[in-house]
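A single protein chain has been removed from this complex, and every other one stays in its place.
Note that the chains are named A and B in the order they appear, and that numbering of residues resets to 1 at the start of each chain.
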Amino acid sequence: MASVSLKDIHKSFGRTEVIKGVDLEIADGDFVVLVGPSGCGKSTLLRMIAGLEDVTAGEVFIGGRQVTEVAPGDRNVSMVFQSYALYPHMSVYENLAFALRMARMKQAEIDRRVRDAARILHIEEFLDRKPAKLSGGQRQRVALGRAIVRDVEVLLFDEPLSNLDAALRVEMRLELMNLHERMKRTMIYVTHDQVEAMTLADKIVVLEAGLVRQVGSPTELYEHPANTFVAGFIGSPRMNFMKAEVVEASASRVRVQSADIGTAELPIDGAGLQAGTEVTIGIRPEDVDLGGEGGIRIEATVEFIEYLGRETSLEGRMKGGHSITALIEGKFSADRGAAVSLSFQPQSCHLFDTRGNACRRLLSPAGGSPVAVGR
Amino acid sequence: MRHRRSRRARREALFAWLLGAPVILWLGATLVYPLVASMIYSVENIRIIGSPGAFVGLSNYVAILTDPDFWMAFLRSLIWVVGNSVAQVFLAFISALILAQAFPGVRIARIWIILTWIVPTIVIVIVWRWLLSTSGGMINPLLMELGIIDSPIGFFSTSVSAMATLVLINSWRWFPFIAVMLLAGIQRIPGDLYEAATVDGVSGFQQFRHITMPLLQPTIFVLTIIGTLLSFNVFDIVWLLTGGGPADATTTLPILIYRTAFKGYRLSEAAAMSVVATVVLMGFALLAVRTLAPSREDK
Partner (left out) sequence: MRRGIVGNLLLAGGLGFIAVIVLLPFWWVISSSIKQTSEIISITPTMVPHSFTLAHFDKLLRSSDFPRFLANSLIVAAGAMAITVVLAALAGYAFFRLKFPGQGLLYRLILVGYAFPGIVVLVPLYGMMSAAHLIDSLLALIIIDVTFALPFAIWMMRAFLVAVPSEVEEAARLDGASHMTVLTRIIVPMIAPGLASVAIFAFVSSWTEYLFASVLIQSDAHKTLPVGLAGIIGQYQVDWGLMLAGATLTTVPVVILFAFIGRYFVTGLTTGAVK
C-alpha cells in the first residue's frame, strides 16, 4: 500500500510561513501532480514528503505509516531532482547501484536490477560512463533509473524536465507515462508547467501561496475550476475574465449584464447570488469563435493577431474597453483596429462570485461539478 | 512543535561535533593552552625554561612597555609589515594582470610562479646570501657590469639597506602566493562585462579603471589583511639572514622575543612581549575577520 497522506501541514522558514495548512490524500498508484506558480510551496511540500525538510506542524503518512520524524533514507521513497543530482565521480552503473549497495543487497541482485532499469530507460550502453560524458537527456534517464531500481513505495519528481529542451521534454513525458503504466507505483510530480500537469496527471493539486486551491482530475480542473486562480492557471492561453453585474439569479440560470456583452443568460446555478452584485464571467479563448449565430455576440476591434500555424490567436478590445482573447482555427488575418465579430456559447461560460469562487455550471459538456479542497 | 525538529537535528549536530572535535581538541591543546600558559609566564619572573618563578603581577609588562628596545622592535615590525604588504601587493598585482592574459606560456607560468613560495626558507636564505654577497655573488658583479654601480654594495651592511633587502627578499618569496589568489579574483570577473564595455567603445584603460579595479577591491583587501598577518610573524628569514643586525637594525618583534627568551634568559619578559604582540594581532585579525566573514553570508 503506497498511499500518501498529509494532515494539516504547516511549514515556516524562520518567520515566514510558506505552507499554511495543507491536507492531501493520495491513493496508491496515483500519478499526482503538484502545480502552481513559483513560490507556491509545491517543492517544499514534496521535500517534506521526502523528509528533506522538517514539518513545522502536521503529520506525514506514507503507506499508512507515520513518517513525520523518520529520516529520508528510511521512508522508502525515491526522488528525481531538477538538477538530476547524479554522483559525478561514479559511473552510471555505480550511480544506479548506490542505493542498493546502501541496502546491502547482494551483488547479483544489484546487477539484475541495474541492468533491468537500464534496459527500460535505454541507457545500457552508458553504464560505464561518468555523468559528465552524458547529454542532458541521458542524465535525466540515469536520474530516473536511480529512482526506479529501488522497490520504493512512492516516487517523487521535482521539476525533472525543466532543464530539457522542448522536444526532449515531450519525449520524456511519454516515457514517464509509460513508466507509470508499467510500474503502477504512486508518483508525485512537481511542476510549474500546467501543460505537463494536464498531460501526466491522474490528479492535479493546484497550489497558491502555501494553500491548496483545488484537487481534481485534469478534466475536472478544466471544466469546473473552483475559483478564478485555478481557472486562470489551467489552460493556455489563459481564460478570459470579464466583470459583469447580476441582473437576476436563480438555481437554474443567471442573467448578467455588462458593457462588453450587453445582457446574457447563463445556465449556471446562481442560488445565493444577489442582484446587483459584481461577478466574473470566464470564457476560454478556445471557446470564442469568429462571427457565428446564436450565443453571445461581441463586437471588438482587433488589437493583436498571432498566427500559430494550426490556429490564430486574436486579441481584441471590446465595447466596454476590456480585452478578449480568441483562439481561431486556421489562419485569420486582419488589420489592427479592424472591427471583428466574436461569439461564444452561454454553456461554455464559467461564473465566479465576488470572492472568486465558482458557481456550479449546469450544462457543461463533461457534466459533473467542481470539487474544491482547501481553506 | 519545536521538539520535533530537534531529534534529527540533534543527531546531525552530534555528528558534526564528533567530526569537528579532533580539530578543536588539537588546536585547543596546542594553541589555546600554550597561549594561556604564556600569559601565566608573563606575570611571573621566570628566567630560564623549566625553572619555576614567582608571581610578579604586571611588572614584566611595565618593564617592556617602558623599554625603548621593545618599542623600536615594534616599530621595525610595523615598517616590516607595511614594506612587505606594499611590495608584495604591488608585485602580485602586476603579475596577476599579466598572468590573466591569454598568451603562450602563461598557463605554465600560472603554476610555477609559486616556486619561490614552495621552496624552504633555508634555501631562500642560501640563495640570496650567496647572490648578494660581496665576494663571489651574482648580483654585485651583474650590477657593476651593467654600469649601475662602481663597487660592490654591502646589502646587509647598513641598517636601511639591510631592512630594505630583507623586505625585498621576503616579498620575492611571497608575492607569487598573493598573485595567484589575485589572479583568481581577476578571472572571476565575467568576461561579458568587458565585452559589453568594448561594444560601448570603452577603452582598455577605462575598462581597467571602472571594471577591474572596483571588482577586485574586496580581493585585494582580503589579501592585504592575510599578507599583513603572515608578515608580522616572520622569524626565520630575518634570523638566518641578518640575525637581527646589523646592530639591531632588523630586529623585529619576533626576533627580539626570541633573543630575550633564549639568549637573554628573560623568559617571562619574552612571554609578556609575545602576549602583547598576540593581542595586537588578534585585534587586527578579529577586525579583519568581521569584515571578511560577516555572519549572514556564510553558508
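The rule is simple: a residue touches a chain if its C-beta (ideal position, glycine included) is under 8 Å from a C-beta of that chain, and two chains touch if they have at least 3 such contacts.
It should be emphasised that the depicted structure is a prediction, and the values quoted were computed from it without experimental measurement.
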Contact residue for the chain not shown (choose from A:71, A:177, A:251 or A:275): A:71
Contact footprint on chain B, counting only the chain that is left out: 9, 12-13, 15-20, 22-24, 26-27, 30-31, 33-35, 37-38, 41, 49-50, 94-95, 98-99, 101, 103, 105-106, 109-123, 125-128, 130-131, 135-138, 141-142, 172, 176-177, 180-181, 183-185, 187-188, 194, 198, 204, 218-219, 222-223, 226, 229, 232-233, 235-236, 240, 254, 257-258, 261-262, 267, 270-271, 274-275, 277-278, 281-282, 284-286, 289, 292-293, 295, 298-299
Touching residues (missing chain, whole complex) on chain A: 50-52, 71-74, 77-79, 81-83, 85-89, 98-99, 102-103, 146, 150
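We take it that only the chains that are shown with their structure count from here on.
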Length of the line joining the C-alpha centres of chain A and chain B, rounded to whole Å: 59
Interface residues, chain B side, partner chain A - complex: 1, 4-5, 7-9
For the chain A and chain B complex, residues of the former touching the latter: 54-57, 68-69, 71
